[in-house]
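Missing here: one protein chain of the complex. Every other protein chain is in place.
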Amino acid sequence: MHIAVEHLTKRFGSVCANDRLTVSFAAGQIHGVLGENGAGKSTLMKLLSGYIQPDEGRIVFNDMPRRLRGPGDALAAGVGMVQQEPLDIPAFTVLENLLCAAPPGIFRSRRAAQTALLELAGRLGFPVDPAARLDQLTIGQRQQVEIMRLLLCGAQVLILDEPTTGITAAQARALFAALRQIAAEGRTVLFVSHKLEEVAELCHTVTVLRNGQVVPPGQLPMPQPQEYLLVLMFGESGAAPPIYRPLPAIDAPPVWELRNITVRSGALHLVELNHRFPAGRIIGLAGLDGSGQQVLLRLLAGQQAPDRGQVLVNGRDLTGAGALAFRQAGVEYLPADRLHDGMIGALSLADHFALLQRDGLLVDRRRAEELARQAIADYQIKATPVTPIASLSGGNQQRAMLALIPPTACGILAEQPTRGLDVASARAIWSRLQARRDDGCCIIFSSPDLDEIMEYSDEVIVCFAGRIGPPIPRALLSASRLAELIGGVGFDALVNVAR
Amino acid sequence: MDQLWIDLAAVLAAAAPLVIAAMGETLSERAGVINLSLDGTMLLAAMTGFAVALTTGNLLLGFAAAALVGAAIAAVLGLFSLTLGQSQTAVGFVLALLCTDLSSFLGAPFVRVPGPAVPFTPIPALADVPVLGTLFFRHDPVIYASFLIIPATAYLLYGTRLGLIVRALGERPAAVYARGIDVIRWRYAMLITGGALVGIAGAAFSLDLKQGWSYRHTFGAGWIVLAIVIFGGWRPWRVALGCYLFAVLEIVATRSQSALPNFPTQIIQVAPFVLMIFVLALVNLASSPAAMRRAATLPQIWQRPLLGAINRLRATAPAALGQPFERP
Partner (left out) sequence: MRTDRLKLVASLTRPVLALVAAFALTTLALLSTGVSPLEAYRLVLFGAFSTPVRLSDMIMLAAPLLLCAVGLSITFAGGLYNLGVEGQMIAGAIAAMVPLRLWPDWPPLLLWLLSGLSGATGGVVWALLIGALRQYANVSEIFAGLGMNFLASGLALYMVLGPWRRQTSASLSGTDLLPRDLWLPTIDRLRLAPAAPLIALLALAVVWWALTKTRWGLEVRAVGLNPAAAGRLGVAAARRMAETLAACGALAGIAGMLQVVAVHHALIPNISSGIGLLGLLVALLARADPRWLLPIAVAFASFTVGSIQLPLTLGIDSAIAGVLQGALVLFALVARARVR
């Protein structure tokens, strides 16, 4: 099926995620869709598969304009999307999951469905056990099941969102072979990624998104020179020479020390972690979603205990002591979802300062309001001390969260500290964090935005498929090299050199 | 020996309303909605069913009215929680109290009025089969219905495409939505179907098991059913077993009244519910991660049967039970 979008626009608040996109994808080919995180790839794919609806513009399947009110409409029209975490039912078996809400008339019986599944699995080279429960399978296996389900339900267009995240190399090879087979049978495959190698290996065409627009307008045939694609993805600045900032030598003991850590979280299995995180540094964690950054942050915040090994904070062994003990030792954790687990939406900034008071029977409201007023002035928060946090803008919430870090904190863990913020707010947040670093804090942050990592980190740690790389001084790193590393290019060599 | 079979038949009969209500609640909880109003719903439906059957002289109309009441209360719960986004717990609880009082108020003219009852209808030929006849074929239609509804519910949930959707609604509604199903509408449908069954269960009290109507006629049966559904791990056969165990305990309590003249046996009447919560807590404790870790240190010979037993007993709630649905 041939699919096209015309002047497609989608806004989230003030952010224009897709800005008058016009592009088309021919049948029987694999189309790469490249772009850094936040470039608008996911939005476009969700629009195509009916999860969200466009503000303007239209979607055209085989020259017929379509209004997709939900993913059911899209699948009925022949478009199926495989999410990063497949939208299946973990408590079901593979066969039950296939039969659940399948379009009427497709499978006459359980047995027919099983035969069709096994036949397709054989054709695509996916080993599958129809009676296995999905929650016993790996992400890679569930992804295979989801691909087969969509095809059996009549998908002519298959959209895969960062499909190689969280799966093994062997599974990726099997996936690529299957996708080639699917395209050869005349179907359309949209392969969303920011791993250049994969797109180069697999795709017939490539579409590069940047800031919600296609650059240059229209599709490009593959192959293309890698450097050219990198410039398209990250802009000219991405290729600019790095500004050299020498790191001061530090004698102070490390804020965190990990000794022989082994930890398992979901499908990720981190082994043999030995790291020291010194004071007075900003360390950026780069990597695709789910490559291990979150696990590392949770480990350092005390929210997850390691299976083996020790976690030391300022030289004290806090292994398994719980998040409260880490916090008392000076570790502050800033979650990405500010209102879900960062702050309490219904309470005001003054209430939050009051919550931080540690002694006295009564709330010292005057003191709390004084601190709140102080913070509002210092951090330029647009609020009064008694405004509920939930009614602040994202940038102001983030500033409030920073203002609430106690002065005694020595280690700050920030998950996507500028998520959803405009440029000015992001810059303001960073000047605060840099000030804390200069006071001797160790700041570790994760961000999907490589520009942010390149701009603000003193050292960069790359996470790839559950492996944590050695810290690389920012001065020795270029944007293109970082983009390669998070895609796994040269990662092994990096780890070996460090050894 | 014969007495034993007669006693067992009495247990099967006494559990009938519980079974019907529990199957209804299992359906709606499997679809992800807790109907906490059960106790009030059963009372109001019992009263309505009795009043309608009495005034019209038609038992079927009585049951239909009771089903309608149950469905209507479920629809109100759906409107307030699924559509208007209020907590299922809060709305369900308030409805439980409100409907209880409504039943007392509207039912006042019918208290202890003699009325129609479902007639005893042994099934010809089958009723004379030794043992089986006594157990299963010497009852009335409501009790036969309670026998049939268990395999029917199990078949619906585990044997049909519809059941796959219902279970998926309670496990991962986002996945059902991705398959083009209207989650809210389907949850309404299951909630209302379940509510209608609960209503019928209420009428089974007033038109059959405890014929007539009086103040708080069903004695907390709704709360008991809610606990039994959890106890039964949301699986129809196990839930039904829970209902029958409960009926056994109840009958033991009544019987022991004459056997132990000096012991205040009223206490035994509260025991079933307490026992059920106690067992539930024990099972949960045994399947907690800490207990599993400890079990892993035991010698191999003990480990396998122990873990097997725990796994069999463990009841996992539908993953999305009680949570509002938000589009992915």
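Think of it as A and B in the order they're written, each chain with its own count starting at 1.
One rule holds for everything that comes next: contacts are C-beta pairs under 8 Å (C-beta built on N, C-alpha and C of every residue); 3 or more make two chains touch, one makes a residue touch a chain.
Quantities reported herein were computed from a predicted structural model and do not represent experimental measurements.
Note that the undisplayed chain, when the full complex is considered, contacts A, B. Note that of A:R133, A:R259, A:R327 or A:R419, the residue touching the chain absent from this view is A:R327.
Shown as candidates are A:V231, A:V363 or A:L494; the residue that touches the absent chain is A:V363. On the side of subunit A, touch with the chain left out of the figure occurs at residues 323-324, 327-328, 333, 335, 340-347, 351-352, 354-358, 360-363, 404. Although one chain is not shown, part of subunit B still touches it, namely residues 36, 80, 83-86, 89-91, 93-95, 97-102, 104-109, 220, 223, 226-227, 230, 263-264, 266-267, 269-271, 273-274, 276-278, 280-282, 284-285, 288.
Note that only the chains that are shown with their structure count from here on.
Between the Cα centres of subunit A and subunit B there is a gap of 44 Å. Interface residues of subunit A, counted against subunit B in their complex, comprise 51, 70-73, 75-76, 87-92, 96, 99-102.
Looking at the complex, you find that subunit B touches subunit A at residues 161, 164-165, 167-168, 171-172, 174-181, 316, 319, 327-328.
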